[in-house]
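Here's a structure for you.
What follows is part of the complex, with its chains left where they were.
Labels run A and B following the written order; every chain starts at residue 1.
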Amino acid sequence: MSTATIEERGAVASTAETMKAFVMEGLGKVSLVEKRVPRIGPGDALVRTTAALLCASDVHAVGGALGVRHNLTLGHEAVGRIEKLGSAVQGLRVGQRVTAGAVTPCWRCENCQRGYPSHCGRVLGGWKFGNVKDGNLAEFFQVNDAEANLCPIPDTIPYEAAVYTCDVMSTGLAGAENAAIPAGGTVAVFGLGSVGLMATAFARLLGAGLVIGVDSVPARQALARRYGADEIVDFRKAGPVEAVRRLTDERGVDSAIEAAGAAESFANCVKVTRPGGTISNVGYHGYGDSVAIPSLEWGAGMADQTIRTSLCPGGRVRMERLLRLIEAKRLDPTAMTTHRFAFSEIEKAYHLMATRADGIVKALIVF
Amino acid sequence: MSTATIEERGAVASTAETMKAFVMEGLGKVSLVEKRVPRIGPGDALVRTTAALLCASDVHAVGGALGVRHNLTLGHEAVGRIEKLGSAVQGLRVGQRVTAGAVTPCWRCENCQRGYPSHCGRVLGGWKFGNVKDGNLAEFFQVNDAEANLCPIPDTIPYEAAVYTCDVMSTGLAGAENAAIPAGGTVAVFGLGSVGLMATAFARLLGAGLVIGVDSVPARQALARRYGADEIVDFRKAGPVEAVRRLTDERGVDSAIEAAGAAESFANCVKVTRPGGTISNVGYHGYGDSVAIPSLEWGAGMADQTIRTSLCPGGRVRMERLLRLIEAKRLDPTAMTTHRFAFSEIEKAYHLMATRADGIVKALIVF
């Protein structure tokens, strides 16, 4: 793509040559640095960032979850205005307000064609921002396959709401969709961080009759109730398996959603799910060699339970549907914004996220 | 049901009062004893056994897998002729040749209505024969909800073939159905005992383009080839994960079927399955507290893989379809009959099954 800049279309004359970017210098080390503005190819877009969210995955990455990275720009949840478009891009225009999927597949490769764009090229390969290419905690970011991976934001929706469609809402929805909740059915959501909260909201929005949230942090519990949890189980006060079973007349739930990313929580999901039910995992389980399925409650492998997993699904179509739900006031994600920072304060925000201090759910970064 | 016999219809005058039955006397102890012929209620049938199969589950049961049982008749795979019918039974007649599902649900309870009749009443509760009531390694056996759980055998099909529809074919088919194999897709079957062999046959019959069987026993390997395996992986000669990956150009399979009932085999299924693929478990995993999912190949819980499980599905409709496949010569299950015994020799057959000696796959018991 050495000739890429030749092909750019509609470039704004004054686009800076350099920009500020929040990078992982190496394992365990972050900083705000000056970087060259990314170049774009024929199918790409350059976006001027207006708002972003920090994600626990950024902290995982710095901790080594993705291996060693040097000077990689972090971040995969951001919105902004289109600054430049590659020569082949159609259906978008410079200046447009857009949201960019955290996962940006090519949509053409084998896994994409198979219906698994999140695994573009290889397992988890759709996740490129802040992983295999520079992320979007920067003043500008490049979006591959822009037509398919950017979605215009309706004028009525502020950036601060739209930025939740990049990852949090999409992943939470995947958790609820994969849970195969019958209309009027029962569901337990383990872990009420931002993804768990959206899984709670979508479990309710997709027709669950009883939504049980499981978490011990009061602020999260309160948000879960706001997003539609009918019951809250505080696992510090009672065994969560027993509590969930009690709330379902000892039948167990139709569906359980693992959004805590803890092996014990995953095992509890299996334990509370009735025969024929579904366990939907959206938690990250990268810290151990394996995750255990408890044999007894799994019916020794014969209980007709289904265990499904998902990485954040991307794509313009999905983001458009999520934006429609925000616009139609089915769901307001901004209640999850517990903290706001200017981009210049990003290091402070990062350390808050890393320490999970001050009841943080999501930190919004304003550019 | 104390008045049950009053309601019997069409009883053959000479039905004996007592019969021979092969029982689990207690943990670790079996014997052929004299027992009273079972009584039947209004919705039941009494069947005069003509052929049966021994199952590894019978051996598991005697070993304690179901807890302590006293004088319980073993067996859940049997065919025969209808000897008596309860007063409320319609659509069947005395003298009819029938196959009886290993799993005999009530079809009315909550789990049955939910679409999971194998878990009638409670998890695995559809499995009644040789578990919570007397089985059918006996001269006669009682069938609850006979209309729904017995299926007439077409005249062209011998008992020796039909008896495979009770469990082995139904479970093997469930393994293949749950595997969600795309037409022309790739599948690996781990464990080529009778259920694994039928999973192999059905993977082929449902349109797989590449069927890989994994087992180390030559006789089973030969049967797997006969039933449609395109490739055989002998895990004594090579790492099965590497071998399967090599056979799929390092992409992994679309679907893996666990029919070995071993934790290592289950982990291997996860390891060979590509993102978005399905692991279908039909193996019994009751010997440990848990079964481990390897995190890395599971994409840390985000690889869009699905893990499904199943107990043998029962029901007249399913058996009718299986019989149709036998009749249409799509599949001949009798190649799995490696040994034949008269019912009087049942103890000998049992000990052969228990020791897995002499390359046994299935032992047919003729009455």
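Following the convention adopted for this analysis, contacts are C-beta pairs under 8 Å (C-beta built on N, C-alpha and C of every residue); 3 or more make two chains touch, one makes a residue touch a chain.
This structure is a prediction, so every number in the text was calculated from the model and none was measured.
Here 2 copies are displayed; the structure file describes the full homo-oligomeric complex as 4 copies.
Basically, only the chains that are shown with their structure count from here on.
With angles rounded to a multiple of 5, the C-alpha fit of subunit A against subunit B returns 180 degrees of rotation. The distance from the centre of subunit A to the centre of subunit B, each centre being the mean of the chain's C-alpha atoms, comes to 42 Å.
Contacts from subunit A toward subunit B in the complex involve residues 110-111, 114-116, 118-119, 122-124, 251, 258, 261, 266-267, 274-276, 281-286, 288-296, 298-311.
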